[in-house]
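The structure under discussion appears below in the form of structure tokens.
All protein chains but one are shown at their positions in the complex.
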Amino acid sequence: MSTALKSIKSLAPLLDRVLVQRIKAETKTASGIFLPESAVKELNEAKVLAVGPGGLDKEGKRVQCSVKPGDKVLIPQYGGSPVKVGDEEYALFRDYELLAKINE
Amino acid sequence: MSTALKSIKSLAPLLDRVLVQRIKAETKTASGIFLPESAVKELNEAKVLAVGPGGLDKEGKRVQCSVKPGDKVLIPQYGGSPVKVGDEEYALFRDYELLAKINE
Amino acid sequence: MSTALKSIKSLAPLLDRVLVQRIKAETKTASGIFLPESAVKELNEAKVLAVGPGGLDKEGKRVQCSVKPGDKVLIPQYGGSPVKVGDEEYALFRDYELLAKINE
Amino acid sequence: MSTALKSIKSLAPLLDRVLVQRIKAETKTASGIFLPESAVKELNEAKVLAVGPGGLDKEGKRVQCSVKPGDKVLIPQYGGSPVKVGDEEYALFRDYELLAKINE
Amino acid sequence: MSTALKSIKSLAPLLDRVLVQRIKAETKTASGIFLPESAVKELNEAKVLAVGPGGLDKEGKRVQCSVKPGDKVLIPQYGGSPVKVGDEEYALFRDYELLAKINE
Amino acid sequence: MSTALKSIKSLAPLLDRVLVQRIKAETKTASGIFLPESAVKELNEAKVLAVGPGGLDKEGKRVQCSVKPGDKVLIPQYGGSPVKVGDEEYALFRDYELLAKINE
Partner (left out) sequence: MSTALKSIKSLAPLLDRVLVQRIKAETKTASGIFLPESAVKELNEAKVLAVGPGGLDKEGKRVQCSVKPGDKVLIPQYGGSPVKVGDEEYALFRDYELLAKINE
């Protein structure tokens, strides 16, 4: 038996969980010079890839997530559950852990 | 008196508990070469074997588990109660601890 | 005044508590050779001897325990309150601490 | 002003508290030989002397204690508030901390 | 501006707080010999001086305190907020922290 | 941009917060001799300057604070959020942290 998770698209978050991918910072300057890895600052911005059906309130009703796939969001510095598919890294957050939506 | 647990199939999780078996990573490469044990990465993917009847909400109603036997799921890095039958290892998680379903 | 607890049968668990006795592992091999004590692994399997009337929900109604006397159950590695009668050891768990029923 | 607590009988537990006295272990053997103090094991059995009127549930109704004066109970190894009157020691537990009733 | 608290009688506890004064232990023996300070055991008995109007339950109704001024009570070994007026020491406890009433 | 808080009067506590100023202890004796700073004991008495509109209960209704501006109160030894305007120090407490009112 080997990995069942062949594509991130096959991941369906449970309850109020939100699957995100961190937005990568620029690795070269405006003039095209590549920055050394140590100079690339990690961003707390992420793109929402999938959302769960929502958690349950005290009366058993679903509480919809406050973001949807495609949204860009500000994620907290720490926390979240890391997921890796191939070389790409993703993370799962609870909906209430997301800080803000980034409108474009 | 000796072990009552002769087959994992006789285990019926209580409340909102979910019995899973971790999916084993490949131990040989595509070309058939066996990997040394230290090179085999542990996966956080698991197969659901059995689910409990669900926990009770504040009004005493059952809250059904969000996964069912046969589902593949992403489990958290830590946590869960280990169960061993013969040489096989299993784990019990609370339903809300499971991170995501893996669709195929 | 001396011990009031002369038989484990006189113990009636309160609220949602469940009285269990751990199932002892085999101390001899199939061919009848006795195993040294250090080779006998402690099992997390137990037999339910008695159950309490159940805890109270928010409206004051009893929530029945999910197991009954005679059931075999998987108990957590740690926790529970030990009880000793003579040389026999027993333990009391809260109903929600029990992990799974072992069907036969 | 000196101690107001001259007899344990004047102590009326508040809310869901239960006043108990630990049952003392035998200090001599069946054949009448006195055991050295270090050989006398402390028992977790106690006699209920008085119970409070019960705690209040979310709607302000009293939740009656699950034991009554005269009951023998199994108390947890640790916890409880000690009370001393003269040379005698007693303890106060919350009703839900008591483990089991000992029927005779 | 100097102390506003000139008499303990001007102190009106808020919510479910209870103002008590610890009962002092005898400092001389029955035959009138004064005990050295180190031999005077601190008592966990206290006299209720004033009670607050009671805390609020989930529906905003007052939950009356379970003791009244003049009552003698058993207080826990630790906890409570100390208050000092002149040389006298007092303490404020939450109503639910009081262990028992001492009837006379 | 410089400090927006030019007078303590412009501070309006939010929710169930209460703005108080600690009452300063006498710094000279009755006969007019100034006490060295080390001999001036800090008092846990404070004057209420402003109160918030009250927190929200489970049904979304405001729970009024139990004190009002001008009240003198006993504050806990520790806790509270310090506020400084010029050389004066103030503190913000949650209403339920205040211990007692001091009547005059």
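Residue numbering begins at 1 within each chain, and the chains themselves are lettered A, B, C, D, E and F in the order written.
By definition in this document, contacts are C-beta pairs under 8 Å (C-beta built on N, C-alpha and C of every residue); 3 or more make two chains touch, one makes a residue touch a chain.
None of these values were measured; they are calculated from a predicted model.
Residues 1-5, 10-15, 17, 19, 52, 56, 58-60, 81-83, 92 of chain F touch the missing chain (whole complex, contact as defined above).
Interface with the hidden chain, as seen from chain A, comprises residues 23-26, 43-45, 47, 57-59, 61, 63, 66-67, 72-74, 76-77, 96, 98-104.
By definition in this document, only the chains that are shown with their structure count from here on.
Common partners of chain B and chain E, by the touch rule above, are absent.
At the chain D-chain E interface, residue numbers used by both copies make up under half of all numbers present, so the two copies contact each other through mostly different positions.
Averaged C-alpha coordinates give centres for chain B and chain F that are 55 Å from one another. Contact of a single residue of chain A with at least two other chains is seen at no position. Taken as a graph of touching chains, this assembly is arranged as a line, each chain contacting the next along an open chain of partners. Which chains touch which is summed up as A-B, B-C, C-D, D-E, E-F.
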